[in-house]
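Encoded as structure tokens, the structure appears first; notes follow it.
The complex is shown incomplete by one protein chain, all other protein chains being positioned as in the whole.
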Amino acid sequence: MNAIEKKPAKLSISTNLGRIIRTVIGVAVLIWMALRFYNVLTVEPFGADVWTRIAISGLILGGMYALIAIGYTLVYGILFMINFAHGEVMMIGSFGGYFAFEILKNIPTPTADDPSLTFINAYPILSIIIAFLIGMSLASMSGYFLEKIAYRPLRGAPRLVPLISAIGASIFLQNAAQLLFGPQRRDYTNPGILWRGTGWTVEIAGSPVIITYTGVFSFVLSILLMIGLFTLVQRTKLGRAMRAVAQDKKTAALMGINVNQIISQTFIISGALAGAAGVMWGIHNGLINHYVGFIPGIKAFTAAVLGGIGNIPGAMIGGLTLGILETLGPAALGIDFQLKDVIAFSILVLVLIFRPSGILGEALSEEKL
Amino acid sequence: MKTKHASPLQNGLQAGAIFAILIIFFILTGFNETAANLVGRVLNNQVPNQLPATINLVIFVILMALWCGGMAAKKPELDAPDRYSDAVFAGAVAGLLAGLLSAAFIYLTGSIAAAGTDMRGYFPEMSPDYINFYLLNQPLMTAVLYHFGIMLVGSTLGALMARGIGRSSWRKKLNQEVSSSTKKLSQNSAFERVMNSKYSQYAMFALLAAALIILPREWGPYWNYLMGTVGIYILLGIGLNIIVGLSGQLVLGYVAFFGIGAYTFGLLTSPQPHAIMMNFWLALIAGVIMAAITGILLGLPILRLRGDYLAIVTLGFGEIIRILLKADILEFFTAGPKGLRSLAQPTLFGQSFSTDVDFMYLIILAVIISIFIANRIEKSRVGRAWLSIREDAIVSQATGVDTYRYKLLALAIGAAFAGLAGALFASRNQFTGPEDHILMVSINVLCLVIVGGMGSIPGIILGSFVLKGLPEILREFEAYRMLAFGALLVVMMIIRPEGLLPSSRPLMENHKPDSQEKNQGEVVEDAAHS
Partner (left out) sequence: MQPILETHQLTKIFGGLTAVDSVDLTVPKGTIVSIIGPNGAGKTTFFNCTSGYYKPEKGEVIFDGMVINRLSTDQIAKLGISRTYQNIRLFANMTAIENIIIGQHCRLKTTWMDAVVHSPRFVREEREAVEEGRRLLNYVGLEGLGDNLARNLPYGAQRRLEIARALASKPKLLLLDEPTAGMNPQETHEMTGFIRNLRDSLGITIVLIEHDMNVVMGISDHISVLDFGTKIAEGTPKEIQSNPRVIEAYLGPGGAALSEKFLRKKHHDA
């Protein structure tokens, strides 16, 4: 056996070329980033106040992305499909919240001190709760019907088919919203305690930095919802069932789990989270229209992939990371803020090239040969 | 074991709910008006600049009610009991529900309008005139009762008709007659011989050639522009088909290659910002080559990704390209949001060849050449390799196909077609800008490939006509075009995911000429009988 000639066979050219290109790209990007960052730090350095402001807005944005990303990852983990219309579900949620506030601000509740007081300011906390309830329920229902009408009939079809259906549903929902409400942007009327732009003022590096009430509210709520979801998935019967179905549908069915029902419930939950994100978006950013869900939807999917598709904590981390990178990126690299979307997509491309399984790694059932 | 059937009550409630939502949606989006206009076109009672006659709307509501009843009375399972009374009951229930809900809604909106509130802040369509219109110009309660009554009666009637038509023996006999005569016709060897004979094929080709030569001269610049756009989309479809349909890689950023082709052409021939002023043909070729190179460069690092990831990455890439083209800071190179103007026009033997007719010929020529090339590549070792990658990439590689290389090849060739389309598009418009290269274009092309029939060139041609040509003809419904588009995608995937004209595999063992390709149905039949 020792006398046998062993020569290692050569790897194919394409594999080598691919590897070389990948390394070249990686190194080039890193060098470029380092240079630009150095430039920014030395030529005209931003003060700590600017960085703080940016970091804060990044976190807030990240929280919303995380909520939407969880929805993507839940659906992908269970059905192996990209729910292209998830961004529209968020949009529906944001419209729900909008109309809730509009109605509430027109219910007169006059008092002796303030004859023009309306419900929304008389009971602000209740109003917020109502807005979220309405937004989240509308979004959940949309998710439920979306699955029932556009995805369920296609269960088991090759991957491309449900994706096209999802794209169609997304286009349909966007345009339905446009036809119903018109293309103009609408402004959220928050209750007084959450008036946009108001907040605590903090002195950092000599300049005032406003930590907005809406921002804090959104971020805290995002974290609470994430914790809630995590608990649901890890500790409850429903969560266990969801994880089982994501692992292996057939076996789960054999164990007595009603797979269809679990899938519906997954869509309801992911819709609720997206709806919450939609209402938050309206409260914090103000302007919404039929298109408001589209780009955040794509970015949230980016975030889900970034954290590791199918992985719920991954979606959370991915969302927060993407939010921060998207806001810090242009500043750190000295690039025009116009290009912030380029940053987001470039991150996506780079992550997928160098670590396709994401930050925390994928959590999907294996394909067997 | 007794299977559970949906009871007539459930059917009725379901149909009623669906139609109630539909009606409310129609009211809020102003579709009522559009539909009534359409009815007016048919009845020829339109008065320009005025709302259509209320009778048109009444007709439309009646039709909706009939349809609602028909849906409610539909027998979903084969072995469900089939009684007249059930059907009528379902129809009545549907009509009741839909009628109640829509009447309530009309009452609600009517009263709000009567109270003087303008709802147009929230729903831009709801002008007082429009509200009056769907109140049929009657007092509120009368209108409400009318709507309710029409829905109830119409739905019941519709259910009756549906069940009646469904069961009647004369309809069954008619169906049988039609299917047997068509079968006889297609099985008639004489007919087959005529259809497949060389002579009739030549005749059809000659007819097509004549049409392609004469029509562009005759039908005027509007049609030339429209059909030219259809042609450009056919080119795009052919290219994307190679990537998605043949090699199975889902690419959602195809517009990036379109943009590279257009911008390469534009930057080389526009006086601003770089006045290179290259010759049309050279710039065209440059556009094609640049697009192909971009395809390869994009593919090299990402082709190992799983399908869905590839889709999103390419989507991201397409968006990156668009944003970069639009960015102000890159204006020195790309001319930014303004776009590139005064691009080169084609020349033939030194003379300008750029009228709308000329461009139409040019596009037709490009399409023919592309179809030729794509067809030849498909029916070769390369095409088969692509198909095997699509079918089962892992096994394909284990069978000896270097999947990485072939995927790259597909990407490069597909991108090249897009580059050609982009350059032609830019030249024809004498302009290209970032707004020409948006995600929607990628989605449009993807849909026309899938709806037309993945992997099939006739399917792509049909798909292109349907998706680009049809909306022009149905210009009434311009506002609803995208809505219908989205719905069409979902519906197509559910009822016919293989597309309108799916591809069929060529016969190789039994060496029949291409003209006698069996369709899939016959292949199955043969297998069953052999």
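First chain written, first letter: the chains are A and B, and each begins at residue 1.
Note that in this section a contact is a pair of C-beta atoms (placed from the backbone, for glycine too) under 8 Å apart; a residue touches a chain by one contact, two chains touch by 3 or more.
What you see is a predicted model; the values in this text were computed from it and never measured.
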(request) For the chain that's not shown, point to the residue among B:N56, B:S354, B:T403 or B:S427 touching it. (result) B:T403
(request) Among B:M161, B:L226 or B:L507, single out the residue that touches the unshown chain. (result) B:L507
(request) Write down which of B:M141, B:I276 or B:V395 is the residue touching the left-out chain. (result) B:V395
(message) On subunit B, where is the contact patch with the chain that was removed from view?
(response) 373, 376-377, 379-385, 387-388, 391-392, 394-403, 409, 413, 505, 507-510, 518, 520, 523-524, 526-527, 530
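One rule holds for everything that comes next: only the chains that are shown with their structure count from here on.
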(request) Would you kindly tell me how far, in whole Å, the mean C-alpha position of subunit B lies from that of subunit A? (result) 30
(message) Using the touch definition from the top, list the residues of subunit B that touch subunit A in their complex.
(response) 25, 28-31, 122-125, 244, 250, 300-309, 311-313, 315-317, 319-320, 323-324, 327-329, 394, 402, 404-405, 408, 443, 446-447, 450, 454, 479-480, 482-483, 485-490, 492-494, 497
(message) Looking at the complex, which residues from subunit A come into contact with subunit B?
(response) 12, 14-15, 17-18, 21-22, 25, 76, 80-82, 99, 102, 149-150, 153-154, 157, 159-165, 167-176, 179-182, 184, 298, 301-302, 305, 309, 335-336, 338-339, 341-342, 345-346, 348-349, 352-353, 356, 369
